[in-house]
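Just one protein chain is left out here, and the rest sit where they should.
And then chain A:
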Amino acid sequence: MRKKIIEMRGIVKSYYLGTPNELEILHGIDLDVYEGEFLSIVGASGSGKSTLMNILGALDRPTQGHFFLDQLPMENVKDEGLSKIRNEKIGFVFQTFNLIPRSSALNNVALPMLYGGKSRSVRTKRAKELLELVDMTARSHHRPNELSGGQKQRVAIARAMANDPAIILADEPTGALDTHTGRMVMDIFHRLHQEQGKTIILITHNTELALETERTIRLKDGSIVENKINEKIQLEGSYESA
(Lines give C-alpha, C1' and ligand atoms only; values in the text may rest on other atoms or scores of the structure.)
Protein backbone atom coordinates (compact mmCIF):
# COMPACT_ATOMS: atom_id res chain seq x y z
CA MET A 1 0.00 0.00 0.00
CA ARG A 2 1.16 3.52 -0.82
CA LYS A 3 2.31 5.84 1.95
CA LYS A 4 -0.24 8.33 3.29
CA ILE A 5 1.34 11.75 2.99
CA ILE A 6 -1.69 13.65 4.25
CA GLU A 7 -4.31 12.50 6.72
CA MET A 8 -6.99 14.96 7.84
CA ARG A 9 -9.73 14.10 10.32
CA GLY A 10 -12.53 16.46 11.21
CA ILE A 11 -10.71 19.65 10.27
CA VAL A 12 -12.69 22.76 11.27
CA LYS A 13 -11.58 26.33 10.62
CA SER A 14 -13.46 29.21 12.19
CA TYR A 15 -12.85 32.92 12.36
CA TYR A 16 -13.99 34.86 15.38
CA LEU A 17 -15.26 38.25 14.32
CA GLY A 18 -16.14 39.59 17.76
CA THR A 19 -17.40 37.29 20.54
CA PRO A 20 -20.87 36.24 19.38
CA ASN A 21 -20.15 35.97 15.66
CA GLU A 22 -18.23 32.82 14.98
CA LEU A 23 -17.73 32.22 11.27
CA GLU A 24 -17.04 28.59 10.46
CA ILE A 25 -15.37 28.25 7.05
CA LEU A 26 -14.44 24.55 7.00
CA HIS A 27 -16.84 22.11 8.61
CA GLY A 28 -15.02 18.91 9.49
CA ILE A 29 -12.89 17.96 6.50
CA ASP A 30 -11.65 14.34 6.20
CA LEU A 31 -9.00 13.90 3.56
CA ASP A 32 -6.31 11.35 2.72
CA VAL A 33 -3.66 11.97 0.09
CA TYR A 34 -1.14 9.28 -0.92
CA GLU A 35 2.45 9.72 -1.96
CA GLY A 36 2.80 10.41 -5.68
CA GLU A 37 -0.85 11.34 -6.17
CA PHE A 38 -1.97 14.17 -8.45
CA LEU A 39 -5.07 15.57 -6.75
CA SER A 40 -7.26 18.48 -7.71
CA ILE A 41 -9.55 20.51 -5.46
CA VAL A 42 -12.40 22.36 -7.15
CA GLY A 43 -15.23 24.47 -5.86
CA ALA A 44 -16.89 27.86 -6.21
CA SER A 45 -15.14 30.99 -5.10
CA GLY A 46 -15.43 31.34 -1.34
CA SER A 47 -15.97 27.64 -0.79
CA GLY A 48 -12.83 27.39 1.40
CA LYS A 49 -10.25 26.00 -1.04
CA SER A 50 -7.49 28.47 -0.10
CA THR A 51 -8.31 28.11 3.57
CA LEU A 52 -7.84 24.36 3.25
CA MET A 53 -4.63 24.82 1.28
CA ASN A 54 -3.17 27.12 3.96
CA ILE A 55 -3.74 24.40 6.53
CA LEU A 56 -2.31 21.72 4.24
CA GLY A 57 0.75 23.93 3.66
CA ALA A 58 1.41 24.52 7.39
CA LEU A 59 0.78 28.24 6.96
CA ASP A 60 -2.28 28.10 9.19
CA ARG A 61 -3.60 25.93 12.00
CA PRO A 62 -7.06 24.36 12.08
CA THR A 63 -9.46 25.38 14.86
CA GLN A 64 -10.33 21.71 15.47
CA GLY A 65 -9.40 18.29 14.14
CA HIS A 66 -6.30 16.27 13.50
CA PHE A 67 -3.84 16.72 10.68
CA PHE A 68 -0.89 14.41 10.00
CA LEU A 69 1.63 15.52 7.41
CA ASP A 70 4.00 12.74 6.43
CA GLN A 71 2.81 10.87 9.59
CA LEU A 72 3.71 13.86 11.81
CA PRO A 73 0.88 15.15 14.08
CA MET A 74 0.84 18.88 13.27
CA GLU A 75 -0.94 20.04 16.45
CA ASN A 76 2.28 19.40 18.39
CA VAL A 77 4.50 21.45 16.12
CA LYS A 78 5.58 24.90 17.30
CA ASP A 79 5.77 27.94 14.98
CA GLU A 80 9.49 27.52 14.30
CA GLY A 81 8.80 23.89 13.42
CA LEU A 82 6.09 24.97 10.97
CA SER A 83 8.69 27.19 9.23
CA LYS A 84 10.97 24.19 8.89
CA ILE A 85 8.17 22.00 7.53
CA ARG A 86 7.18 24.66 4.96
CA ASN A 87 10.80 24.93 3.97
CA GLU A 88 11.51 21.20 3.60
CA LYS A 89 8.23 19.45 2.80
CA ILE A 90 6.03 22.00 1.00
CA GLY A 91 6.40 23.79 -2.32
CA PHE A 92 3.87 26.58 -2.89
CA VAL A 93 2.73 27.85 -6.28
CA PHE A 94 0.36 30.83 -6.12
CA GLN A 95 -2.08 32.36 -8.57
CA THR A 96 -0.25 35.71 -8.42
CA PHE A 97 3.22 34.08 -8.62
CA ASN A 98 4.49 35.84 -5.46
CA LEU A 99 8.08 36.22 -6.59
CA ILE A 100 10.35 38.61 -4.65
CA PRO A 101 10.33 41.68 -6.91
CA ARG A 102 13.90 42.87 -6.26
CA SER A 103 15.54 39.47 -6.76
CA SER A 104 16.55 37.80 -10.01
CA ALA A 105 14.85 34.58 -11.17
CA LEU A 106 17.92 32.66 -10.02
CA ASN A 107 17.86 34.21 -6.53
CA ASN A 108 14.12 33.63 -6.24
CA VAL A 109 14.63 29.94 -6.95
CA ALA A 110 17.57 29.79 -4.53
CA LEU A 111 15.67 31.49 -1.67
CA PRO A 112 14.10 28.39 -0.05
CA MET A 113 17.55 26.77 -0.05
CA LEU A 114 18.98 29.87 1.65
CA TYR A 115 16.42 29.49 4.44
CA GLY A 116 17.27 25.78 4.51
CA GLY A 117 20.89 26.64 5.26
CA LYS A 118 22.41 25.39 2.00
CA SER A 119 25.74 26.83 0.90
CA ARG A 120 25.89 29.39 -1.87
CA SER A 121 27.47 27.02 -4.37
CA VAL A 122 24.88 24.31 -3.73
CA ARG A 123 22.08 26.88 -4.05
CA THR A 124 23.34 28.28 -7.32
CA LYS A 125 23.95 24.86 -8.85
CA ARG A 126 20.50 23.52 -7.95
CA ALA A 127 18.73 26.77 -8.92
CA LYS A 128 20.34 26.59 -12.37
CA GLU A 129 19.25 22.96 -12.79
CA LEU A 130 15.68 23.84 -11.81
CA LEU A 131 15.53 26.80 -14.19
CA GLU A 132 16.76 24.43 -16.89
CA LEU A 133 13.92 22.04 -15.97
CA VAL A 134 11.29 24.76 -16.55
CA ASP A 135 13.16 26.06 -19.60
CA MET A 136 13.99 29.44 -18.05
CA THR A 137 17.80 29.33 -18.17
CA ALA A 138 17.97 32.24 -20.61
CA ARG A 139 16.08 34.45 -18.15
CA SER A 140 17.85 33.46 -14.96
CA HIS A 141 19.22 36.95 -14.28
CA HIS A 142 15.99 38.78 -15.08
CA ARG A 143 13.84 40.27 -12.39
CA PRO A 144 10.15 39.32 -12.12
CA ASN A 145 8.95 42.59 -13.70
CA GLU A 146 10.99 41.73 -16.80
CA LEU A 147 9.14 38.40 -17.23
CA SER A 148 5.72 37.47 -18.69
CA GLY A 149 3.06 35.82 -16.51
CA GLY A 150 3.83 32.33 -17.83
CA GLN A 151 7.54 32.85 -17.32
CA LYS A 152 6.97 34.07 -13.77
CA GLN A 153 4.87 31.00 -12.99
CA ARG A 154 7.60 28.71 -14.37
CA VAL A 155 10.13 30.42 -12.09
CA ALA A 156 7.69 30.01 -9.20
CA ILE A 157 7.36 26.26 -9.94
CA ALA A 158 11.15 25.94 -10.04
CA ARG A 159 11.26 27.70 -6.66
CA ALA A 160 8.60 25.34 -5.24
CA MET A 161 10.86 22.43 -6.23
CA ALA A 162 13.98 23.94 -4.63
CA ASN A 163 14.21 21.76 -1.52
CA ASP A 164 12.69 18.71 -3.25
CA PRO A 165 9.46 18.92 -1.19
CA ALA A 166 7.11 16.04 -0.42
CA ILE A 167 4.08 17.97 -1.73
CA ILE A 168 3.54 20.74 -4.24
CA LEU A 169 0.54 22.90 -3.36
CA ALA A 170 -0.68 24.98 -6.28
CA ASP A 171 -3.53 27.47 -5.63
CA GLU A 172 -5.09 28.33 -8.99
CA PRO A 173 -1.69 28.45 -10.72
CA THR A 174 -3.26 29.05 -14.15
CA GLY A 175 -5.87 31.51 -12.87
CA ALA A 176 -3.92 34.57 -14.03
CA LEU A 177 -2.71 33.05 -17.31
CA ASP A 178 -4.21 32.72 -20.79
CA THR A 179 -5.15 29.25 -22.08
CA HIS A 180 -1.89 28.73 -23.95
CA THR A 181 0.47 29.61 -21.11
CA GLY A 182 -1.83 27.86 -18.67
CA ARG A 183 -1.41 24.74 -20.77
CA MET A 184 2.41 25.05 -20.57
CA VAL A 185 2.24 25.34 -16.78
CA MET A 186 -0.04 22.31 -16.54
CA ASP A 187 2.38 20.33 -18.71
CA ILE A 188 5.17 21.10 -16.25
CA PHE A 189 3.03 19.75 -13.39
CA HIS A 190 2.37 16.58 -15.36
CA ARG A 191 6.08 16.17 -15.98
CA LEU A 192 6.95 16.65 -12.32
CA HIS A 193 4.27 14.11 -11.41
CA GLN A 194 5.28 11.51 -13.97
CA GLU A 195 9.05 11.92 -14.12
CA GLN A 196 9.78 12.76 -10.48
CA GLY A 197 6.78 11.14 -8.80
CA LYS A 198 5.84 14.35 -6.98
CA THR A 199 2.67 14.55 -4.92
CA ILE A 200 0.75 17.51 -6.33
CA ILE A 201 -2.40 19.17 -5.00
CA LEU A 202 -3.89 21.51 -7.58
CA ILE A 203 -6.64 23.98 -6.70
CA THR A 204 -8.50 25.17 -9.75
CA HIS A 205 -11.72 26.65 -11.11
CA ASN A 206 -11.18 24.90 -14.40
CA THR A 207 -13.02 21.54 -14.46
CA GLU A 208 -11.23 20.52 -17.66
CA LEU A 209 -7.86 20.89 -15.98
CA ALA A 210 -9.22 19.03 -12.95
CA LEU A 211 -10.15 16.11 -15.20
CA GLU A 212 -6.48 15.76 -16.17
CA THR A 213 -5.63 14.87 -12.55
CA GLU A 214 -5.97 11.42 -10.95
CA ARG A 215 -8.61 12.42 -8.41
CA THR A 216 -10.84 15.45 -7.85
CA ILE A 217 -12.26 16.71 -4.56
CA ARG A 218 -15.17 19.13 -4.77
CA LEU A 219 -15.70 21.63 -1.94
CA LYS A 220 -19.00 23.35 -1.36
CA ASP A 221 -19.47 25.87 1.45
CA GLY A 222 -16.64 24.35 3.44
CA SER A 223 -17.52 20.68 3.08
CA ILE A 224 -16.30 17.97 0.71
CA VAL A 225 -19.25 17.08 -1.49
CA GLU A 226 -17.51 14.86 -4.03
CA ASN A 227 -14.37 12.70 -4.12
CA LYS A 228 -14.06 11.27 -7.62
CA ILE A 229 -11.41 9.11 -9.29
CA ASN A 230 -11.03 10.37 -12.85
CA GLU A 231 -11.83 7.24 -14.90
CA LYS A 232 -10.17 8.45 -18.06
CA ILE A 233 -6.87 8.77 -16.29
CA GLN A 234 -7.23 5.40 -14.59
CA LEU A 235 -7.95 3.67 -17.89
CA GLU A 236 -5.22 5.34 -19.86
CA GLY A 237 -2.81 4.93 -17.00
CA SER A 238 -1.43 8.39 -17.37
CA TYR A 239 -2.12 11.66 -19.05
CA GLU A 240 -0.34 12.12 -22.36
CA SER A 241 0.99 15.60 -22.61
CA ALA A 242 0.43 17.30 -25.94
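By definition in this document, contacts are C-beta pairs under 8 Å (C-beta built on N, C-alpha and C of every residue); 3 or more make two chains touch, one makes a residue touch a chain; residues count from 1.
We adopt the following convention: contacts and distances are computed from a predicted model.
Hidden chain, UniProt protein name from the list "FtsX-like permease family protein", "Monosaccharide ABC transporter membrane protein, CUT2 family", "DMSO reductase" or "Sarcosine oxidase subunit gamma": "FtsX-like permease family protein". Considering the whole complex, the residue from A:E7, A:E35 or A:D60 that touches the absent chain is A:D60. Only one of A:F38, A:F67 or A:F92 touches the absent chain when the whole complex is considered: A:F92. In the complete complex, the hidden chain is touched by one of A:L72, A:I100, A:V122 or A:V225, namely A:I100. For chain A, the list of residues touching the undisplayed chain reads 54, 57, 59-60, 79-80, 83-84, 86-88, 92, 94, 98-103, 111-112, 114-116, 120, 159, 163.
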